[in-house]
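A protein chain is absent from this complex, but the other protein chains hold their places.
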Amino acid sequence: MINYPKNFIIGAWSLIKGLAVTLKYFFKPVVTLQYPDEKLSMNDSYRGLVGLNPEKCIVCNQCVKICPTACLAIASRQEDKKKTLETFKYNMELCCFCGLCQQVCPTGAIIMTNIYEISVYDRKKFDIDLLNVKKYDEWTDTTVK
Amino acid sequence: MRTDEILAIIKAEFPDAKEETGSDGIVIPKERLLEIARYLKSPPLAFDNLHCITAVDRKEKIELVYILYSIGERHGITLKIYLTLEDLNVASLSELWKSANYLEREVYDLFGVVFLNHPDLRRILNPYDWKGYPLRKDYSHPQLVVKPRL
Amino acid sequence: MLSILHFIWMLIIGLIVLSFLAGSAMFLIWLERKVSAHIQSRLGPMRVGWHGILQSIADTIKLLLKEDIRPVKADKLIWWLAPFFVVVPSVMAFVVIPFGKTLIVKDLNVGILYIMAISSVGVIGIFMAGWGSNNKYSLLGGMRSAAQIISYEIPLILSIIIVVMHANSLSMQKIVAAQSGYWYIFYPNMALAFVVYIISATAEVNRTPFDIPEAESELAAGFHTEYSGMKFAMFFVGEYTNVFIVSAIATTLFFGGWHGYIFPPIVWFLGKTYSIVFILMWAKWTFPRVRVDQLMGFAWKVLTPISLVNLAITGWLLLK
Partner (left out) sequence: MNMGPQHPSTHGVLSLELRLDGEIVKECTPHIGYLHRSIEKIAENRTYTQFIPYTDRLDYVASMNNNLGYVMAVEKMLNLEVSQRAQYIRVIVAELNRIASHLIAVGTFAQDLGAFATPLFYCFREREKVIDIFDQICGNRLTYNYMRIGGVQFDFPEGISEKIKDFVKYMRPKVDDYDQLLTHNAIFLARSKNIGVLPKELAISYSVTGPNLRASGVKWDLRKDEPYLVYDKFEFDIPVGENGDSWDRYKMRIEEIRQSLRIVEQAIDALPQGEPTVKVGRILKPSSSGTYFRTENPRGELGFYIVGDGSAYPYRLKIRAPSFSNLAVIPELVKGSKIADLVCVFGSFDVLMGEIDR
């Protein structure tokens, strides 16, 4: 019988302590960012969209081989002992951003940029020709102007 | 108990259980599975935990793998059974270890091994009306992912 | 002649109250979003207007433009009527809320009884929504709601009776007038009655920790699962209007209504009411939900005995 009011008071006290926690955070500064106005800056190691440095590429096909989802495709032509790139297709829809291509590249030609706003209005845009895309900033549709 | 000690005990009890080279597994005939499983579950070995059941398609036969552990005695063992493709029936262990229920359903779903006396043998990962057994080596499906070039 | 003028005055106040009501529900929705956001270390709506204050208007326009989806197998009439049964009683309850000395639509001499009677109609709307949707989740939600509100009416009314006994009147204005000296909350038995009242009122308006008819994580929005567009908005408005009403009643009964110094009465009244609303919101965003049987047990085993004892003590004190 004595336990009944005792438990009741303990329970009520525990509820008040819970309220105290939420009230404490009510007056703490917020931790979120107002996304399109304030943006999180990704550090350089962030694995965003794949980018290419065409001058460095030696067309060794390592990146194409390692890619688990087969999203890269290279075409090249032979020009007096030296291969030159003709196309470097990158299918963003398949890409899983694992970073294996960047890791495997012997010359550092293929890099992962720190762009994370990767939604576009047209699906065809995901088929990216890495030789022609100069700046991804213009490619993405997400950025609120 | 160390694995070789367990193997010695089992071999003493069941002479037709063979040790497999290169692994800590033991191969048993499929007729005696239930009997051996009962023995393994009781003391002194006391394997109270059927950790995992899986299968490997070895093209002409299917290898069933049972991984058993004992929480109390802190040891483990791998049981293997070879099934021919003509006769894919094997006794269910779900009366001994309850975890066998889902694990056997998964093997049935993916390999087509039929577990006799299973309480609820339905497909589990694939839709109930799926045709074929996806993890068999000869399984083909028009939309299967192509192997990337190496 | 005088009665015609009085009637026009009533109409004007009524219009003010009605427009206030629409604004108040929207403001409360915005407030709820802001309070919850700050409790959760967020900012909440920020884009429409100053700190998103116009967000609710944008939402209303969106909900008005949305398609009104009706389940094929719904009980058409009941399904269609349910939102009105929820909204109309809560609007009607505004008739007797005293915002100021003269700022009241009609000071009925049975004011508090009228409110209790009217607000009980809302549960029929919820139950109709649950039944009419022809959805099992909704039905469960409707059933829970009926059981819950019937249970919590009793401690709610018992705690109100204590105030009525003190004030010797059922009229809202007279109850306020009785508190021109000390607010009732300063009497210990009244403070206890207030605690019982606020708990029961939380249950009455289906808010966490007693939001079992909605029970987002169990019943997937419960009785209004199948409603969309403006019908859903009506449930929403009904809920927030109810929140305002229970807070306003608490202000009237326990916190001296519009009484206060320096500022005009309306400021005092709204300030007190919104403080109570804030407490309700604060609790909503802190506590988990109780289970159905625990909820009933709490009403019958804890709140009702406490109010009965309180009632007996108050009666003894008054007769002494």
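Order of writing sets the chain letters: A, B and C. Residues in each chain are counted from 1.
Just so we're on the same page, contacts are C-beta pairs under 8 Å (C-beta built on N, C-alpha and C of every residue); 3 or more make two chains touch, one makes a residue touch a chain.
Keep in mind the model is a prediction, meaning the values are calculated, not measured.
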Neighbouring displayed chains - absent chain, whole complex: A, B, C
Touch with the omitted chain, as defined above, among A:V50, A:M112 or A:L130: A:M112
Residue numbers in chain B that touch the chain omitted from display: 20, 22-23, 25, 48-52, 54, 56-57, 65, 67, 71, 74, 78, 80, 97-99, 101-103, 106, 110, 123-127, 134-135, 144-145, 147-148, 150
Footprint left on chain A by the chain that the document does not show: 10-12, 14-15, 17-18, 20-22, 25, 31, 42-43, 45-47, 66-68, 96-100, 103-104, 112
Contact footprint on chain C, counting only the chain that is left out: 36, 39-42, 136-137, 140, 208-209, 211-212, 215-220, 284-294
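The rule we apply is simple: only the chains that are shown with their structure count from here on.
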Approximate Å spacing (C-alpha centroids) for the pair chain B, chain C: 61
Whole-Å separation of chain centres (CA-atom averages), chain A against chain C: 46
Junction residues of chain C - those touching two or more other chains: none
Touching residues (chain side chain C, partner chain A) in the complex: 35, 37-43, 46, 282-283, 285-287, 302
Residues of chain A that touch chain C when the two form their complex: 8, 15, 18-19, 21-23, 25-26, 28-32, 34
